[in-house]
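Omission of a single protein chain aside, the complex is shown with its protein chains in their original locations.
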Amino acid sequence: MSEHESSFVHVSSVKLLLIVWVALMVGTWFTVSASNIDLGFLNIWVGLAIATAKAVLVGLYYMHLRWDKPFNSFFFLGAFLFLFLFIGFAMMDSAHYQPDLIPGYSPGMGD
Amino acid sequence: MAEATSAPGGDELVDHTASNDNYLTHGKGILSWLFTLDHKRIGVMYLVAILSSFFLGGVFALVLRTELWTPGQTIMTADTYNKMFTLHGAVMIFLFIIPGIPATLGNFVLPLMLGAKDVALPRLNLASFWLWLVGATVAVASIVIGAVDTGWTFYTPYSTTTNTAVTAMTLGAFILGFSSIFTGLNFIVTIHKMRPEGMTWFRMPLFLWGIYSTAIIQVLATPVLGITLLLLVAERTLGVGIFDPALGGDPVLYQHFFWFYSHPAVYIMILPAMAIMSELISVFSGKHIFGYKFIAWSSIAIALLSFLVWGHHMFTSGQSGLMNMIFSALTFSVAIPSAVKVFNWLATMYKGSIRLAAPMLYALSFLFLFAIGGLTGLFLGSLSVDIHLHDTYFVVAHFHYVMFGGTVIAFLGGIHYWWPKMFGRMYSERWAQVSAFLIFVGFNLTFFTQFVMGSHGMPRRYYNYLERFTAYHQASTVGSFVLALGFFIMAGYLLHSLVAGEKAPANPWGGATLEWETTSPPAYYNFKNEMRAGDPYDLDALRWDPSIKGYVRKDPSSVLLSTGEES
Partner (left out) sequence: MSDREHASNDGMAVDHHFENADQQYQSAKLGMWVFLTTEILFFGGLFVAYAVYRGNHPEVFVFGHHFLDKNLGALNTVILICSSLTAAWAVRAAQLRQIGMLKLMILLTIVFAFGFMGVKAFEYNGKWKHGLLWAGQYDPHLEDHGETSHEVIGEESAEDAHIEIVTEETIVEAIEAQPAADPNRSTIEPAAEGPAGLAAPDLVAADETEVEIEPANAQTYFSIYFLMTGLHGIHVIGGIGAFAWLLLCARRGDFDGGHFTRVDMVALYWHLVDLIWIYLFLLLYLID
């Protein structure tokens, strides 16, 4: 690393901060409204999609990932893969329990 | 008289006044150690702390092996026995082996290998050490106030209902987890941001690839242990009920949580050991490492694949048949990168000029013992076989072969390798050979018998056993005392070397990595000059200099960053 390189850091403008804030508020309103409409199994996914859009806005702009070194984003997002793995395998496991495999063994589990 | 000789290139390369003022002597008094920011001092303090923990865990081991001399009661009640094996496991895992190599050798060597002055976040490093002290204190306190009898795995619902000191021990482990996370975090940042000129990723010493992969696991897996222990404490103190069937909870879920960390944790244990191996095998075969990129990538592969297989600890727990099969299949995949490494080390040795110095004795032991440990892992990973072997001594033998025969042996090799650098003294090679031999023999006597016992049905964690297992248990106990003798001798000659050992040259072994380019022990500022990296395994760049009984670089300027030419 040369000592003569000047290093500049991006400064967010007030306009940008406020635009993102408005977007987050609108997103919140969307989420709440969507939850009042019955979309069946889609409800959770619509909700997650809006929440993720809000998260992306916070991450890119408030947390500066848009102007940061890409590795920071890569590392952070990479962690979610492991989390989804954990959730996925744990859910798959409990979904495939066989409480009646040995009769009488799981009195509280059948329904 | 041990003169301060100069290497070719004079005083520019090595500062020979450092023997009067090195990191050990720079700053006096206990506070200068406890509040130090110097990674070398932190590494040494960790070394003392961790070896003390090994001693404590070892005492528990000897005690429980003594109890197992005869079936039924020998020297203690069954309840006490349960506490003994739990504490042996918990102390060895949380206080010794998880911090283990990264906190000690990693902290000391990493910045030196990078030609740097310190790790990226020295205050965080010190915080990590203090957290270890606090966590270890809480864990040891739990031993005093009533100890734990659940096994180191703390399975629910027993752990949430037993009236032993589970809460205190898990809080101790929780704090220790943060210590581990901070160490890993520091190493990731250091390796990313502080590599010297010329050290691209694929010119890093393989020791650093191993430490880096370990750090990734530490950072991703340990938080899950954190939440698991927190939930356990909440379950015990508040009755939160997510693991208690009576309250609608699921005890198998606890095991998912626990093993999601604890399986990657075993790779936290073995990856640094493999990292050391790459250095030792190359240097003591006098040859460039074979298959550098394969070894580097398999370190990363092991780190990532380790997250996919945790369910193989749960084959008999009530885990669904579907997941049993999936986890068994995935377990086979994680054996592959480990095998790749072993083959590359063997290829490195082939047609090399092998020197059987103490570090190499340990490296060779590792190859043999880790191979056995790793292969027996495949037995256990096979679903149908594991149904019979689960919770038997076969499992105990397997993990001791990989953790002890693998990690501890490599750790000892690393200690013997870097000892001259850390303390500026050579130890007695003769006594080191005696000790290595006793450890090898004692280890196999202790644990090979356990493979046999386990496959014949001897369950683990059992206080009482059938008469027909007595001979095996007694052989195993004898082996454990032989091991203890080996370690006792080791402590003797290592401590003796600190006061009366021959002064060590900068490069006693002929390594080409940058830590050998400074004095033994290093000055507190590590390097006098800005360093530039060459090929870390270009051993031909060094030659033996009998006047200093050490190796010197044929062209010292090749590792110096020339000033005035770069802009």
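For clarity, chains are labelled A and B in written order, and residue numbers in each chain start from 1.
Rule of thumb we're sticking to: contacts are C-beta pairs under 8 Å (C-beta built on N, C-alpha and C of every residue); 3 or more make two chains touch, one makes a residue touch a chain.
Just so we're clear, the structure is a prediction, and the values are computed from it rather than from any experiment.
A.B. asks: Could you tell me which shown chains are touched by the chain that is not displayed?
C.D. replies: Among the chains that are shown, those touched by the missing chain are A, B.
A.B. asks: From the list B:192, B:288, B:503 or B:549, which touches the chain that is not on show?
C.D. replies: Of all options in B:192, B:288, B:503 or B:549, contact with the hidden chain holds for B:192.
A.B. asks: Give me the subunit A residues in contact with the hidden chain, please.
C.D. replies: Answer for subunit A: residues 1, 3, 5-18, 20-21, 24-25, 28, 31-32, 35-36, 38, 43-44, 47-48, 50-51, 54-55, 58-59, 61-64, 68-69, 71-72, 75-76, 79-80, 82-83, 86-87, 90-91, 94-95, 103-105, 107-108, 110-111 touch the chain left out.
A.B. asks: Since one chain has been left out of the picture, which residues of subunit B touch it in the full complex?
C.D. replies: Counting only subunit B, the missing chain is touched by 111, 116-122, 124, 181, 185-186, 188-190, 192-194, 219-224, 226-228, 230-231, 234, 238-242, 244-250, 253, 256-257.
By our rule, only the chains that are shown with their structure count from here on.
A.B. asks: What whole-number Å value describes the gap between the mean CA coordinates of subunit A and subunit B?
C.D. replies: So the centre of subunit A lies 35 Å away from the centre of subunit B.
A.B. asks: Quick one: which bits of subunit A touch subunit B in the complex? Just the residue numbers, please.
C.D. replies: Residues in contact with subunit B: 2, 4, 71, 79, 82, 85-86, 89-90, 92-98, 108.
A.B. asks: So in the complex, which bits of subunit B are touching subunit A?
C.D. replies: Contacts found on subunit B: 192, 220, 224, 245, 250, 252-253, 256, 260, 307-308, 311, 318-323, 326, 566-567.
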